[in-house]
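Omission of a single protein chain aside, the complex is shown with its protein chains in their original locations.
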Amino acid sequence: MYPEDYRYSTEHEWAKRENGRVRVGITRFAADRLTDVVYVELPQVGSEVRFMQPFGVVESVKAASELYAPVSGRVVEVNERLRDHPELVNEDPHGEGWMIVVEATDPSELDRLMDAQAYRQHIGEA
Amino acid sequence: MRYIPTTPEEREYMLRLIGVRSVEDLFADVPDSVRLRRPLRLRPALSDPEVLRYLGALANRNAHADRLTCFVGAGAYDHFVPPAVWQLVGRGEFLTAYTPYQAEIMQGELQATYEYQTMVCELLGMEVANASMYDGASALGEAAVMARDLTKRDRVVVSRAVHPEYRQVLRTYTEPLGIRVVELPHEAGTTPPGPRELNGRTAAVVVQHPNFFGCLEDVRGWAEAAHGAGALLVVACSDPLAFGLLEPPGALGADIIAAEGQPLGNPLNFGGPYLGIIATRQEFVRRMPGRLVGATVDRHGRRGFVLTLQTREQHIRREKATSNICTNEALNALAAAVYLSLLGPQGVRQVAELCLRKADYLKSRVAELPGFQLPFRAPTFHEFVVRTPRPAEALVRALIREGFLAGLPLGRFYRGMRDCLLVAVTETRTREEMDRFVEALERACRRGRQAVGGRVL
Partner (left out) sequence: MRDFPLIFEQSVSGRRGFGLPDPDVPARPLEELVPQQALRRRPPALPEVSELDVVRHYTRLSHRNFSIDEGFYPLGSCTMKYNPKLHEEVARLPGFARLHPYTPEELAQGALQLLWELGEELRELAGMDAVTFQPAAGAHGELVGLLVIRAYFASRGEKRTRVIVPDSAHGTNPATAAMVGYEVVTVRSDARGNLDLVALEEHLDERTAAVMLTNPNTLGLFEEQVDRIAERVHAAGAQMYLDGANFNAMVGITRPGDQGFDVMHMNLHKTFSTPHGGGGPGAGVVAVKSHLEPFLPVPVVVREGDRYRLDFDRPQSVGRVRAFYGNFANLVRAYAYLRTVGAEGLRAVAEHAVLHANYLRVRLAPYYEIPYDRICKHEFVASGVRQKRRDGVTTRDIAKRLLDYGFHAPTVYFPLIVEEAIMIEPTETESLQTLDAFVDAMVAIDRECQEDPEKVRTAPHTTAVGRLDEVRAARSPDLRWKPA
């Protein structure tokens, strides 16, 4: 359920290393808890994000949650499909439902996040 | 108390069931130190007929628009309200409901609001309108904050030909947020567009159209100037009926419109409740304050309506909400929807044209009076400024004795305009009333001139 090669934040974001860059999304646990995602507000390509600072918002009908960057750096890609298909976050949170790709300034920040097993424990699914 | 149905026996029964001996026990958690140990000192209670008589007497002491022929506007207009409007809106089903939280039993309110949003968009030439704000002035305050959020800039430039009370509200809403408000002078009644005062920190330019003096502004020119500086154009408006005839701000490049909807079927009410309208472009909808109704389907596939995009609102987003507004002016919005349904496209055009023509008639007649002048040459809609031979305050007082509410003396808001009167004419004024008004003005000034020699005004 939670890919072993991803890193996980306490705020339920995942981070996946892709040769120097980091792809970011929210976990299945977070997506399920939000219920049907209706809107995702994402930064523009080129903007800067900071480690564990908000970079966007994900919304369901009755709730809005901030998204926290699991790594600092510049946004180089944004998942434009989410604009018309926010349901991808529910359907495939760890894949098609990704949110941004970051050119990390300090990839070692990822070491401060949890691995899959620690995350499963964190959410009580271990 | 006549609105409490509970009898003494029922009261005893309930207390017993709750397991307390007296009502006093139900307040045991209120510390003694804060209890009120004496009866409230209020005026004595009255019977129903007495209430009607007492408040009726207070009402009678007011010179309302059926007593004095009304030529004052300035943000509140004496348009004709078809009786059907409030006979429908006043139905208990609308009047005594609340915010449509339970959509399945509130389709009436929700659908009417959706229709209202559509009508407002049509009238103003805009893409989205919300379910209502408190009034035009507070809608403008919120529009400025919205512009700041959208542009991430902190400076608002506002024309001095925007209603002075709206400008005051704008300042109250923006000042605590560190938004700087800069005022643009008007020149001969309008605000000529230009890059003056616009810079890289300007979030919005605010003009009113038609403006406070009744003059038409160059909205398109302002849209270009604002957009050229990366700012938004916010257009305020105190009578949307103008756009039955005039090209609406949405079609002229406005980004946000903040308007007063009182003229759309709502009574004068000594200033409220009125109807705040806010409308904007689709792309800005998520920064919009207030409730929005959207269409959807039910579980059987039938069309239905719900409150939507609620994550903008205080009950979900709390301190990050786009506004704190909760209770709005839904009933006044409903009145606007009924009113606009009755008028239709031809009706709004006809009302607007009547206002324009009648105002023009009065304006020309007044301009011919000795000592009266039109200080501004710009085209006007249903309101205009006239320079009077006597201080406008005194003139207004003199005209009251003749049965007229002559207009708003502008000295109240603008230094150097003590001899200026703002006069409004709606479709409800007749030629005969206007002719009598002109005669009365003339008389008052003749008398005034005589008086100047002796006792001052």
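Each chain gets a letter, A and B, in the order it is written, and its residues are counted from 1.
The working rule: a residue touches a chain if its C-beta (ideal position, glycine included) is under 8 Å from a C-beta of that chain, and two chains touch if they have at least 3 such contacts.
Because the structure is a prediction, the values reported are computed rather than measured.
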> Of B:Arg180, B:Arg196, B:Lys320 or B:Arg377, which one is in contact with the hidden chain?
Replying inline: B:Lys320
> Which listed residue, B:Gly56, B:Pro195 or B:Gly228, touches the chain dropped from view?
Replying inline: B:Gly56
>> To test your reading of the contact rule: which positions on chain A touch the chain that is missing from view?
In response: 36, 38-39, 59-62, 86-87
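Just so it is clear, only the chains that are shown with their structure count from here on.
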>> Could you work out how far the Cα centre of chain A sits from that of chain B, in whole Å?
In response: 45
> In the complex of these two chains, what residues of chain A are touching chain B?
Replying inline: 39, 41, 59-64
> Contact residues on chain B for chain A in the complex?
Replying inline: 286, 310-311, 316-317, 320
